[in-house]
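Only a single protein chain was left out; the remaining protein chains are all shown in position.
To keep things simple, chains are lettered A and B as they appear, and every chain counts its residues starting from 1.
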Amino acid sequence: MAVYGRTYRAYSGPLTPERQRPWVITRYGLAELFDSRFFLAQFLLCFIAPLVASIRIYLGHNSEVIAIFQMAASQVEKLLAVDAAVFRNWVLWPQSVLAFLLALSAGPTLISPDLRNNAMPLYLARPLSRMEYIAGKLVALLIPLAAVTLAPTLVLYLFQCLLAGFSWTGQNLWLGPALAAACLVWILALSLAVLAISAVVKWRPVARLAIFILPVFLSGAGLILNLVLKTQWGSLLRLGDVLLAIWASLLALPLDPGSVSPWAAWAMLILVSALSLLVLRLRVRAYEVER
Amino acid sequence: MSELLVFDNVSKFYGEVLGVNRVNLSLAPGITGLVGPNGSGKTTLMNLATGLIQPTQGTVTVRGIPTSDPERLFRLVGYATQFDSFPPGLTGRQLISRYLEVHGYPRSVAQELTQAAIARVGLSEAADRRVGGYSKGMRQRIKLAQAIAHDPPVLILDEPLNGLDPMARAEAIQLFQALAEAGRHVLLSSHILHEVDLISDRVVLVSSGYIVAAGEIEGVRTEIHDHPIQIYVRCREARHLAARLFESDHLVEVTLHEDLQGLNARTRDADRFYLTLNELAASGEVTIEGLGPADEDVQAVYSYLITEEGASS
Partner (left out) sequence: MTTEPVALLPAPGSPALRRRQLRAVFRNELARSFGSRRAILLYLAAFAPIGLAIVVALVTMLEPEGQSPATASQTYAWIYQVFVLRLVLFFGNVWAFINLFRGEVLDRSLHFSFLTPARRELIVLGKFLAGVTGTSLLFGAATLVSYVVMFLPFGSAGLVDFVFAGPGLGQAAAYVGITALACVGYGSLALLLGLFFTNSVLPALVLFAWETIEFLLPGALKRVSVIHYLKSLAPLPLSDGPFAIVAEPSPAWVSIGGLLVLAAVLVTIACWRARRFEIRYGED
């Protein structure tokens, strides 16, 4: 038809290489996340805790401050010493809680609107597989989560190395990768779980509620099981306890009394991640059957 | 009898966004077409008329009943909204009969009325399927059935022909005409003037939240007749064609296409334009590859009716 001849020109420019196509999803996912002022504010607030932790590390190396304490040097050293436990308590733990809150805001905006608005056929009608779509969304969530957990943790580790000198660095060379692994394990499992919930519950606010309720519910059930049955297995339902056990195994820290075994905690985390992946595979598809 | 539908100095603002402004309108019985481009305020007017939203200022009444009195209002009014969504999990039959029971009909009567409404819109075969699995046209028809099920004397239909195939469209138009002949009053909206022209006794033209014109359809038709229309022509000899067309006095403006393989011509007399074109083609002066109206939609008519330039030409 003449009208097409006049207006339509087939695109003949360069195409994005096949391997980079999922990053288009990531790019737009990130743009959408950071479009929200609330998310941006929340993201920036996540850096307050590392700032406090950096002061804590700095104090440990400042002789003038140490002098203020007017205690025996060995006592002060012990008080301000920086080790794996300090990183867990001052950096990993607060940043992981903040990462959860960040995921609570960001996760439901990634997949549920696409399902709700029937956008899945549009995505998957492109040369893009379901797994590439999931990977694109996953990375969009992982990037801000890594920015508030992995990045500050490693920066603080390097800061400590710089202040403590070669001796401490040599003894704690293993700690850097261990801290990185501790962050990655948490944010990967969290992202998968949050995306899975976002893929099951189509409504953003409802998905947000579900992401909040689920750990609270399981935590309550775990607490009851521990209390009533005088056992520790209930802790496997408690996200915080599972995380602490895994970190203890990675950071060579002693387990809290009554903690679950690290192997059981690892098994639980892997199970949850596998289930999340399965849910994502089942839910992310180009059609929906109306029964 | 009171006027069918009265808007008395009605304004509606969504925050700082204007929905409709200072609307004074009084609609008489018969079929009235509410015409306007997308976003002009048609749905806002209909939602105001049914109390789904409240005016920021002014009052709306249907046969003297304020929209804040649903008990009396919805005995009189059936509204097929533009929302293309339904309670999940319901079949077409359940959708209609459940809400008829909320009207107060006993279950057996509700089922009887449901069956009649579904048959009237030609959905009997799909009545027991879930609405979620319906096609766009079927969803339009089930909305229509829901609006007419309690046989209201006043029907408000928001874009009722959207998504219907030509056959269903013709059937729906027949249904509206039959309802009007049976004494029902129908207010329907559309952004396609031609559609409304076919059905309505009178039209109300809405643009950017204001009523632009209201009255008998003939008046609007005359206005449109005076409106220069734009026609596109694809041919290799576009420059030559432009030169020849300028020889006739009905031509207002010619724009050549970027590739010089065609032109857009604005004319005051489409019949004479096509005649000239025929003569040129028959004489072999130009080889026409394609032609057609370039602006035969309501938007173009609007820009003519509401702009000063249009008004003065």
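The rule is simple: contacts are C-beta pairs under 8 Å (C-beta built on N, C-alpha and C of every residue); 3 or more make two chains touch, one makes a residue touch a chain.
Keep in mind that what you see is a predicted model, and the values were worked out from it rather than measured.
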Among B:39, B:70 or B:292, the residue in touch with the chain that has been omitted: B:70
Candidate in contact with the missing chain, chosen from B:151, B:253 or B:279: B:151
Chain not shown: contacting residue from A:216, A:252 or A:275: A:216
Contact set of chain B toward the excluded chain (per top definition): 14, 47, 50-54, 68, 70-75, 79, 81, 83, 85-89, 95, 98-99, 101-106, 109, 112-113, 116, 146, 150-151
Sites on chain A contacted by the missing partner chain, in the whole complex: 113, 116, 203-206, 208-210, 212-213, 216-217, 220-221, 223-225, 227-229
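In this text, only the chains that are shown with their structure count from here on.
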Chain A and chain B: spacing of chain centres that average the CA atoms, whole Å: 51
